[in-house]
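Note that one protein chain of the assembly has been removed; the remaining protein chains are unaltered in position.
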Amino acid sequence: MTRFMLLHDLRLALRSMRHTPVLTALTAGAIACGIAAAMIALTLYHARSGNPIWWKSDQLFAVTLDNRGPPGPQDQFQRHPEYPPFLVTYRDAKALSQSNIPTRSVMMYRSVGIIEPGKPGLKPFSASIRMTTADFFQMFDVPFLFGSGWTRSADDGPDPVIVLGRQLNDKLFAGANSVGKLVTLHGRQFRVVGVIDNWMPVPKFYDLPLNSFGVPEDLYMPFGWTTALQMPNAGIVSCVTPTAKVGSFNELLTQDCVWLEYWVEMPRVAQRQRFQTFVDNYVRDQKQYGRFVRPLNNRIVNVSTWLAMNDVIGEESRLQVALAGLFLAVCILNTLGLMLAKFLSGAPVTGLRRALGASRRDIVRQHLTEVVVVGIFGGLCGLLLSSLGLWAIRTLTYNSAFDNSAERLALAQALSHMDVTMLLLAALVSVVAGVLAGIYPAWRIGRMQPALFLKSQ
Amino acid sequence: MEIKALLKALWRSRTGPVLIAVQIAIALAVLVNIAYVVAGRIEVYRRPTGIDIDNIFWVMSQGFGKDYDQASAVRSDLAYLNGLPGVIAAAASLSLPQTFSGYGLPFSTTPGVQPARVGGRIMLMTDRGLDALGLHLIAGRAPHADATTAPPDPMSAIGRWAPEVAVTQLLATKLFPKGDALGKTIYTGLINKAAKIVGIVERMQAAPAGGPAADFTESVVFVPGMPPGPTALYLVRTQPGRRAEAMAQVEKSLADRVPGRFIARMQTLTETASETRSGLKSSSIILGVVALLVLAVTAIGIFGLAAFNVTTRTRQIGTRRAIGARRRHILRYFLIENWLVSTAGVLVGCVLALGLGAELSVMFQLPRLPLYYLAFGVVVLWLIGLGATLYPARRAASVAPAIATRTV
Partner (left out) sequence: MIELQDVGKAYRTDLVETHALRGVTLHLEPGEFVAITGPSGSGKTTLLNVLGLLEEASSGRYLLDGEDVSGLKDDRCSRIRNEKLGFVFQSFNLIPDFDIYDNVEVPLNYRGMPRAERHRRITAALERVGLGSRMKHVPAQLSGGQQQRVAIARALAGDPRVILADEPTGNLDTEMSGQIMDLLEEINAAGTTIVMVTHNPDLARRARRHIEITDGRVSERRRTGPQEPLAAAAPTAV
């Protein structure tokens, strides 16, 4: 019985929609635009709001120390002057790594170097390098295609070993298992010990201060080479005290200039408390050398907090969602108005139907069905429109010719790709929009006395 | 004419008008704020850079061999580049202008540690740097340094400093408000060095920015010196129309002139500047499209309500005509009715717009929304209301008076 009624309602709805094609088209069009805008904004927001390492995101911690000089007018330029700098100094990183409280720890930064393929037909080229200690790969659950990372002792050597990213391995060795092969980098020979499989966390949570949505580096090198080869910093160097001086590479290692990212892995709660104590004690101790003049403000934060502190989503995205919401509201109001107008002009026919036996509930249900159908139809068009819109955004924003690598394109895809969640959300939004727009008009028309419209005018 | 009666009538069946007024209010708030944000971005986009962008290209050379000597490579390359036909000047630079990468230092007018310092971008370039960028000196001369060897890395390059520098006028005024910067010495505690200002450049935009950020990116200190190896970035400025020709030459011949290096990249500064701004541009386009769509949807709503009113009031229109209304009275009636609803909508919309504007000011660190944007939004929405109502109103005006006596 109910299924029959639904079919009947649908048929009535479709007939009514066909009866006023222009109005239906305009209404569906308005809903489509509203839904497209909302879906585009939500997709972009959703892509930026993910936690790419959610399975251990509360075991991984970024370590930040407040080694800034005394508070002053320069603080006003910072978004959040209450946060310590997001990077640490070399000497502090070295001191922190003395602690054996965390299960794993990593210090790292981004560098560049030149690779000489030594193959005919392939000129030397510049590659991005992540200088890091050994724990990086296991800490961040980096998947390996071939081989593995290097050992902690290789950091101390430093051993001439490297780990390649998949794209680089494809370029140098045509994707074959290159473990054991040699690569000439920065004028020296390094031995490949591992090749990473496709890995692109979005956002790039471990490298946020520089690049929230960047591609991973081309290769990874043991941190020990930093001093041995004076590997240049291709990230940020920021001197945070007025007395810091940096006039040479060596001064980078000694001065109060931050440039390293420091992460620890602490699965057990007890570790975290002890590590916080260790860090605070270290800082207190350093105060006697005139460092750390501010009150204790050392934050050891898990990934979610880290993402929030860095405001990865960004206000731009939030603004987009708010705007899209307003726009959708306008579209729903619009539909409400148009449907109300249409139903009220159709009142004579409705009056007739009531006189012939339709109940108030039938009338309300039939009209509500019509609006929901228009909503769904508009939603489908809206989905198409949003795919178009996302494609347009991708091409507009990510047309940089700098690295036309597959990875960068994949990143662009990831950032504006509608997954199943989004599609379901779109379906839900169009039905809800239809219902919201239709409830009042359907109720109004249901409420009318049939007699009013059956009398001759 | 009968405005009070109209207002009372609108209030009596207010559902339709309220719906439209709310749409108009939201549309106004959205339109005004988008216009303001986009205008701000356009301003950034179009700020004068001071650089002769359309006649400049850059080449990046990467040395890799053990025998690669930066200083001699740079000297040799610059000799070649400066000798090319059509080239006005070429220089080597540590950083690429019109991008967000670069170096900055805090400066002050007295030695020692200063709490209140002025920040400025560093442009470390070889001798013909100012010419290679087409910058305009308004006082003094270009700075010069004897640079025979190349520093090993960027830190050392900055640490080396130079005895004389040039600055942009913006920075000069910030450090020496009385306008007597020429000949004075500036200090930077971060590298414990001092230098004398020998030249003042009218303006240079190191990176495109607006608002408070522009203050920093347009305060530039020009330091003469040899950029560190192994990367050599050359800026080449040509006479108008000769850039492509020079680039073709460089593509062909530069790489082989020095052993142990390869040419990593070459690009026109025009493209670089455009890429840097592409984010601004695309987000402005998106915002603009959203604003247009909001206006379109609102116009549809207004049109729909007006058309509906006309069809349901046909008998009323006929009656009015019968008792003496001329066609223009009917037209005016509908236009005024819509104008009253629009006005209610824009009044509420102005409040909404200011509220939304205050939020955006905080979020994007923009100054407060100026009131003339509201005026602009009000006029646009009035016009849209007028336009959308016009066709239904004209249909109404053509309703025949004889309708009044019809019995159906």
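We just call them A and B in the order they show up, numbering each chain from 1.
Note that contacts are C-beta pairs under 8 Å (C-beta built on N, C-alpha and C of every residue); 3 or more make two chains touch, one makes a residue touch a chain.
Note that the structure is a prediction, hence the values are computed from the model and not measured.
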| item | value |
| --- | --- |
| Touched by the hidden chain, restricted to displayed chains | B |
| From B:82, B:316 or B:343, residue that would touch the chain that is not displayed | B:316 |
| Touching residue (missing chain; options B:265, B:327 or B:368) | B:327 |
| Subunit B residues touching the omitted chain (full complex) | 1-2, 5, 8-10, 12-13, 315-316, 319-327, 329, 400-402, 404-405, 407 |
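Methods note: only the chains that are shown with their structure count from here on.
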| item | value |
| --- | --- |
| Residues of subunit B defined as touching subunit A within the complex | 15-16, 19-20, 22-23, 26-27, 29-30, 34, 62, 64-66, 106, 113-117, 152-156, 158-161, 189-193, 212, 230, 262, 264, 271, 275, 278-279, 281-283, 285-287, 290, 293-294, 296-298, 300-301, 304-305, 307-308, 311-312, 315, 360, 363-364, 407-408 |
| Of all residues in subunit A, those that touch subunit B in their complex | 23, 26, 29-30, 33-34, 37, 70, 72-74, 77, 114, 116, 123-126, 186-187, 230, 232, 237, 239, 242-249, 251-252, 315-316, 318-319, 323-324, 326-327, 329-331, 333-334, 336-338, 340-342, 344-345, 393, 396-397, 399-402, 456-457 |
